[in-house]
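One structure is given below, represented as structure tokens, and several questions about it will come after.
For this depiction, one protein chain was excluded, whereas all remaining protein chains were kept in their positions.
For reference, chains read A, B and C in written order, and residue numbers begin at 1 within each chain.
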Amino acid sequence: MNPYEMQRARIVRIYRLTDDVKFFQVRPYMGTEVCELNYRPGQFMMISLPGIGEAPFSISSTPSRPGLYEFCIRKVGRLTEKIFELKENAVIWLRGPYGNGFPVEQMEGHDLLIIMGGLGAAPLRSLLLYALDNRELFGKIYLLHGARTPDDMLFREEFLELMHRDDLVCLLTVDRDDTGRWPAYTGVVTELFRYVKGIDPKNTYAAVCGPPVMYKFVVEKLVELQIPKNQILMTLERRMKCGIGKCGHCAIEYIYTCLDGPVFTYWDVLHMKELI
Amino acid sequence: MKINIMPLARVEGEGGIYVEMEDERVKEVRMDIYEGPRLIETVVLGKRPDDVISIVTRICSICSTSHRLASVRGFERAGGVEVPEKIRLLRKLVHYGEYIESHSLHYYLLALPDFFGYPDAISMAEKYGDLVLGGLELKKFGNFIMETINGKAIHGENIRIGYMGRIPEKDALEHIKSRALALIPVIEDGIMAFPAMEIPDYMEEETNFICLVPEDDGFGFIGNTIITSKGERFDVEEYKKVTNERVVPHSFAKRSSYAGSPFTVGALARVNILGERLPGKAGDFFRRLWSERWKRNPLFNNLAQAIEILFCLEQIPPLVDRILSLPDPELKEPEVKEGEGTGAVEAPRGTLYHHYKVENGRTVECDIITPTAQNLDDMEKYLRRAAENLVKNPPEDFELRLELIPRAYDPCISCSVHMLRVKVKK
Amino acid sequence: MRVIKLDKTKLVEYLRSLEEWGEVWGPVRKGEKFVFAKKDPSEFDLTARRTILPPKKFFVPPRFTMFSYRDGRWEEEFDESRRIIFGLHPCDIFGILILDRLFMEHYPDPYYIKRRKNTAILGFSCLPDEKCFCIATNTHSVEEGFDLFFSDVEGEFYLVWVGSSLGDDLTRIREDLFDEDVTEEDIERYIEWRRKRDKMFKTDLDLTGMPEIVEISYKRPIWEKIGEACLSCGSCSMVCPTCNCYNVVDENVFYEERIKRDRHWDSCMFKEYSLVAGGHNFREKRSDRLKLFYTHKLTGFMSQFGKPACVGCGRCVDACPVGINVPNVAKALKGEKVDAIWARGEE
Partner (left out) sequence: MKPKVGFYELTGCAGDMLNMLNCEDQLLSLFDVVEVKSFAMASSAHDEDTELDIAFVEGSVSTEENLHLLKRVREKSKILVAVGHCAIFGGVQISENNWEERLKKVYGDVNFIHTRPIPHEPLGMFVRVDAVIPGCPINKHQFLSAAGKLLLGTMPELYSFAVCAECKWKENECLLMKGKICLGPITRGGCGAICPTHNIPCIGCFGPVEEENVSSEYKLLLEKGYSPEELRNRMKIFGGKVREVK
């Protein structure tokens, strides 16, 4: 098998999430029945368009809901611009899944703190939905999600719905609300930690993903909460050209983000100077 | 009535034609040059000769090899540098490459469409595919020769003062030889395509021609003596006697006239003055096709170019054999510290002069005279004659008929935009 | 391992006979340096030191096409040629062994594997020059990774180690040229030659403890100083036998009605290398990039190998215009005197 070989897939549905982020539901060509897709939350796939190029994208869907891959893609450059121009039913090419993903088996039986900012929602939504679909396997679940404005919040409607559920605490915040109709919090994401109560830190896994600046402040809070450093998980972004540990771009010291990551523990980060 | 054609298409660089007529009288005729001035000759002052030869080729893309050859020859004459025989012959070969490329671009892709009534070669290709593809093949071959010997087809850097960076490999030279032989029939067909057409005579008028006498007294493009159609000869160091430049307000290109009257340089000048020396099939074609009209009608320049392509192709095989028979010279860079000299070559469009003065290893004077600059007065003269003849009964394609004239000269306008003469002493 | 002998005067004849198996490549002179080239074996230079590019060019060429996309389908493109490379020195063979682990284990790379399987490695012994430091990286003697290895022990014969089944097949192409009878005298001569070779190393480089030193030196100002001199030209990565980074680019070959996906060598010394969406660059400064490069060369390579990736060939010494190379950097980190433009006093 050629690991660089791509699989043909079809875009089933497209939703616009914000001005520059769209949500794509994608179905691989694999006969007609609903197919089991074998991946873990936190893994990513390489998506390509012929002639434009290839790039890594986190899977936003959960393997507990088979049949489709979901991606949440921000328009930043050549490939993403072209993906944005695509219509439903268009063909794209996939390979993967790659990366370690979240250690969900180890996380079972623990409380979960899921903290996302900006595009960090893409990989963490997968973990969140996975946990909700297997609700009985986990303890308390907290979702902390920050965005600049309500318009910038990814999966806003979906997460606002979650606020009504009583089997998780869904804390949403925006830096600034000009609409006056924002039903949740305003302020930066770290301020939401005030509302995190009643978790057993030693028995908690925290998963963080967001822009590079966010990690520092969030991790401080998590350490304050006394969550063990090897139970603080973060997914990192690096440039990637192969996804399979060959092209070198995602190397951090002597490890590869695409093989050994993109999910790392804070303990790893402490030992690698370049990580964030 | 005023005719203003701008930009002039299918020439290199930016120019136009302006003709003003009142009743049936032609008031003003101008070859307008509005390609911006780049002042290249002032840029080179104070620089090392090996920097200068790189800068001056940038004057013009299509004659970049000729500029390169003229400039290295200028510095070599200034510094008394001997050039090893093998390198001299390789320069001859690369020069043939430029001729083949430049002439076939002009002949097939820029000039023939006029005669067949198309706006460009691409549209002509639908009906005359073989002709256009043949032209492209020749052009590609010319480029291949320049790439092989000078590194790049445009602004190559391998030709240096007194030496070259790398001697091309035997295989590549053998390939050049065999391609040249294979392409001879292509240009023969190309030449035959031309006389089938009627050459108009509305601009015909006698003129003067000037070119270089080739070093080896045959037909060729490199030499140190200037000859005129009247039979006078000058050493290239006396080039100013024939060029006499002046500035005119409608042009960033300077003008030349010889003994007060305009003249023509280029393929037509060479063939008119030295055509009897053409060997081989090129000579046969010359004798078959040439007539006294060639001395009055610039449109024959196209045909003269086609004959020169054939000449080059025929010269290449024996030249390659000679090159291969010589041992590689030692490649080392001579230093030009002091001196003054003029290097001249026949560029495809005509005689090109590069004059330099070097002091303390730095260039302190530079004067470059390009063929198109020399031809502009004659182009105006023919345009005037054409306008005068046509104005009585203005034809529908008046503009095209005027455009044909400068286009026949294959003008290289970017290259003609330059300065007269600077003297800067440090 | 089978060890046999080949009469020195028969080497060219033998190598020529191998053309029946594949193209024969070997070291030839290029100016003052050497390159692997496909030439008649009589032109091979047996005194060759390091070639400008290491043999990685045979397995991952500087630029090649992985796929062509036509009519809605991707097709793989493979290089099927069979090659024999003669004249690899131990350091180069170690380099290939490292690339093998990278490209052949864990998501095996079929482009590499195809070329690797179609290539026979014929090693050749060498004597060090002033730039070689394979003795410091312990890569001066090689036991695996070759099909045949020729040792010139300064007699009338080469001693030939047969390192693989393919190597064995290759000796059978001209069995008549080889002699099975390795004598006591030959063995003594070989041992003597090794002793002499080891004494010839001029390097005073000692890499013991380097991983810890690099680790602890992460924030030292010396990196900034080296970074100021670095030209980011990438020459070091291009010539390093274990640098494997590449970029992937698509090209629309519209005039052939196809699209191709190419791979070309890249370098962590280039600014764009670590740039990600949003313009964030994880290694904005040259010093940051140098640290990554030297972490790979001097401490660990990949987590799974846990072994420094420098094989001591001296190519970085030959390639870096400003004297940033493994011996200089290692010495500077250890506080030893270094003769390089960035190590000179003031500024």
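We adopt the following convention: a contact is a pair of C-beta atoms (placed from the backbone, for glycine too) under 8 Å apart; a residue touches a chain by one contact, two chains touch by 3 or more.
These numbers come from a predicted model, not from an experiment.
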What are the shown chains that the left-out chain touches? A, B, C
Tell me which of B:143, B:228, B:243 or B:301 is the one touching the absent chain. B:143
Tell me which of B:125, B:186 or B:312 is the one touching the absent chain. B:125
Selected from B:19, B:83, B:105 or B:369 as touching the chain missing from the view: B:105
Residue of C:238, C:298, C:313 or C:332 touching the missing chain in the full complex: C:238
Positions on chain B where the hidden chain makes contact: 7-14, 32, 34-43, 46-48, 51, 54-55, 58-62, 64, 105, 109-110, 113, 119-123, 125, 136-137, 139-140, 143, 151-158, 160, 164-166, 247-250, 252, 331, 403, 414-415, 418-420, 422
Suppose we count only contacts with the excluded chain; which residues of chain C make the list? 30-33, 35, 51-53, 62-63, 228-235, 238-239, 249, 251-255, 265, 267, 270-272, 286, 318-319, 321-322, 341
For chain A, which residues touch the unseen chain? 51-53, 78, 81-82, 85
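Throughout what follows, only the chains that are shown with their structure count from here on.
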Under the touch criterion given at the top, what is the topological distance in steps from chain A to chain C? 1
CA centroids of chain A and chain B: separation to the nearest Å works out as 65
Residues touching two or more other chains, restricted to chain C: which are they? none
Residues of chain B touching 2+ other chains? none
Residues of chain C touching chain A in the complex: 66-67, 69, 72, 74, 76, 102-103, 106-110, 218, 244-252, 259, 261, 266, 268, 273-278, 280, 282-283, 288, 291-292, 295-296, 299-303, 306
Within the complex, which stretch of chain A touches chain C? 2-6, 48, 50-54, 74, 76-77, 80, 91, 93, 211-212, 237-239, 241-242, 244-249, 251, 253-256, 259-260, 273-274
